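Written out below as structure tokens is the structure these notes cover.
One protein chain omitted, others in place.
Chain IDs A and B follow the sequence of writing; residue 1 opens each chain.
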Amino acid sequence: MKRSAMYASIFQAGLILALGVGAGPAVSATTSRNASIEELLFAPPQVPPAIHRDHTATVVIRLRTEEKEMTLADGVRYDFWTFNGTVPGPLMRVRQGDTVELHLSNDAHSHMAHNIDLHAVMGPGGGAAATVTPPGQESVFRFKAMLPGIYVYHCATAPVPMHIANGMYGMILVEPPEGLPKVDHEYYVMQGDFYTTGENHAPGLQSFDMQKLLAEQPTYVLFNGREGSLIGDGALHSKVGDSVRLFVGDGGPNLSSNFHVIGQIFDDVNVEGGSLINHNVQTTVIPPGGASMIKLTTLVPGTYLMVDHAITRAFMKGALGQLVVSGAAQPQLYQRVNAPAAHAEEMQMKTNDPMSIGKRVFTQICSACHQGNGMGLPGAFPPLAMSDYLNSSPKRAIGIVLHGLHGKITVNNTGYESQMPVFGGQLSDEEIAGVLTYVLNSFGNQGGTVTAAEVKAERAKAAP
Amino acid sequence: MYKYLLALCALCLSLPLVVSGAPLPPDSVYRLPPLMLVDQQGQSFALDSLAGQPRLIGMFYGSCHMVCPLEIDTVKKIQQQIVRAGGKPIPVLLVSFDSRHDQLSDLRQLAREHHITAPLFQLTRVTQGDVGLLGGVLGISWRALPDGGFVHNAVLTLLDDQGRILARQDAQNPPQAEFIQAILAQQNSAR
Partner (left out) sequence: MRALCWLWVLLLSSAAMAGASYVALPGGRFVSALAGNRGQAQALTIAPFAMRVEPVTIAEFEQFLARNPYWARDRIPQLLASADYLKDWASPLRAGAALPASAPVTQVSWFAARAYCASEDAHLPSWYQWEYAAAADTRRADARDDDARNQMILSATLQSTGHAPGPVEQDPANVYGLHNLAGLVWEWVDDYGAMFPRPDARDPGQGNSLALCGGSALAFHDRGQYALMMRVAILSTLKPSDSTASLGFRCVRTIGE
């Protein structure tokens, strides 16, 4: 009897495979309309394309939790806990009324169990109860996306603040049946606060710090899990006249985001990520565990900074990103008429030659310690003028400007044991190449050039 | 008589994996390392000697005054429902996880109090082997409290004649329809 039961189920399984309906628990209809769709997932800030579907479907989403060491900031490493290896995890995109079948697998070499709570779920724990997954195992659950909106998801395994602080958050977009208004660009940004034992920019592998978490005093406040992730090569792009939709969320664990794009006004903001739309907004508050959809139109070319407008976080803790808009100038919208201090900026925009760039950077930044004449400060800051240390290895100087320097060095027979800060996050490759070229050809030094390509290559190497 | 039984048990121990000529299935509870039990009537036997008919199995401890009487009561109700549905009473094995305190006399006492008779309904204690292994495979766990009691759960498990786990129910709940059905199905298929 048992044997025949076994044969019966083998036969059934074979039948199912032959029909190509799939081996999962029954979605009873077998027409192609109701066949399940495999969700495509992308690394942030990219998002899946808009949905063009006039019916609901079962969407299969596969996530994998992974604990991995990655860069937190220049020269700083951190043990992140992630969905799919990125912070934030990928943005999921489904349609209202879809049934989502979520597969959560936990990498075998994880130390912790993980699970997921999606704010788009109506059900216990938002899915957390059904998805507790020990290392090496997989859990599966299904939920119906009942209501449209942009929602946060995160790991909800105890201790929850730590799982979130280590990077386990992301977003899920539930489109209304009619879809979202068409835009030219869509991007995904998520803010998070990070708590490290070392202070801001202390180099090397940093540990999560419990006391700072309890005091809610982060060392870093970042977009997309890494300082500078949306700067330079990582900047978001648009063109004059284009519309941009930003899916902006806040994983926390503790701090709200006061999201502002310097030089832009938001046309539409989905208040708290819901269905209420506000217009003409300068700065919108996104709570931890919350998200919003922001539509803006880029009208004037230039580089626009995305910030948390609790501004210390932007300029001192890393909550800074760039939206670069290309295209023809629009003097009718924005025109400089008479700006006394503008010559420096003009040099930046009009002059590409390294010496001009270098002189500006030196004057604005380096001279503060190395002095305007490059002579340094005895006992404190080494000279750049006629420096044997510099002239013997100009290329070494690239690494020093990028990654900072501690420890004792000897310059012109004098020992210095100060700390040179990290400038890699603040200065572009062109600026570093420019300032080094400038210094090498000034102050009685022996000449030479440093190119932006050389700086870029050095930047790609890990910090010492 | 006792020595004869002991010899028989030793024989049983030396052949743990063979039941009526066929090897036990890979997921059989009877594949556990040998566990020697003694019931309320002083009968000694190995756990795996119980292969050959479907059985209900659960765990208890003797000084338990709330959950365990409830468990015994649930077993009796299950038997009644089976019989009413045309089946026959199913053999039951309850194993104490408190071998330290539950002696043979305690088993006898409990059996008398609850009108439990072996071999159909056996209250047992472990004399050799690790009772924790049995708890682990049955999903039963316990933790000793300072006052000598335990924090524990109580689950009744249906084993088929080869020791495979077929169904479970919380022993503190009234008999569940699916569980009764599973028992009846086992009895029907055996015919």
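The definition used in the following text is that contacts are C-beta pairs under 8 Å (C-beta built on N, C-alpha and C of every residue); 3 or more make two chains touch, one makes a residue touch a chain.
Nothing here was measured: the structure is a model prediction, and the numbers come from that model.
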* Structure fact -> Sole touch to the unshown chain from A:132, A:240, A:265 or A:324: residue A:132
* To do: For the chain that's not shown, point to the residue among A:113, A:240 or A:285 touching it.
  => A:113
* To do: Return the single residue from A:156, A:171 or A:366 that touches the missing chain.
  => A:156
* Chain not shown, touching residues in subunit B -> 26-29, 31-33, 67, 130, 132-133, 136-137, 139, 141-144, 146, 150-155, 168, 170, 172-173
* Structure fact -> In the full complex, subunit A touches the hidden chain through residues 67-69, 79, 81, 108-113, 115, 117, 125, 128-129, 132-137, 156-160, 162, 197, 205, 207-211
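The rule is short, and it goes like this: only the chains that are shown with their structure count from here on.
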* Compute the distance, rounded to whole Å, between the mean C-alpha positions of subunit A and subunit B. => 58
